[in-house]
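All protein chains of the complex are present and in place, except for one that has been dropped.
Moving on, here comes chain A:
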Amino acid sequence: MASNEEILAGLAEIVNEETGLAPESVEMDKSFTDDLDIDSISMMTIVVNAEEKFGVRIPDEEVKNLKTVGDAVEFIAKSQS
């Protein structure tokens, strides 16, 4: 099981791969849409890659609740426990 810091680092790597954003700009309080300018299609790619990386399932209905990077980190951490 990964710590929140490890999940954040992994997620930042996935976001970087999809969008080219610097990993350090992916911070807990950042909004995927408003701050990082990630569209709904890129979000789905990030979600699927996160599922694979962290071995969790993130249903479509859940994706719209993941507004900030912190929401995603918490959801992944909860799913792993």
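In the analysis below, contacts are C-beta pairs under 8 Å (C-beta built on N, C-alpha and C of every residue); 3 or more make two chains touch, one makes a residue touch a chain; residues count from 1.
Rule of thumb we're sticking to: contacts and distances are computed from a predicted model.
The chain not displayed here is annotated in its UniProt record as "Beta-ketoacyl-[acyl-carrier-protein] synthase III", chosen from "Oligopeptide transport system permease protein", "NADH-dependent phenylglyoxylate dehydrogenase subunit gamma", "Beta-ketoacyl-[acyl-carrier-protein] synthase III" or "Heme exporter protein C".
The hidden chain makes contact, of the residues A:N16, A:S31, A:T45 or A:S79, with A:T45.
Annotation for chain A: contacts to the undisplayed chain at residues 39-41, 43-45, 47-48, 60, 63.
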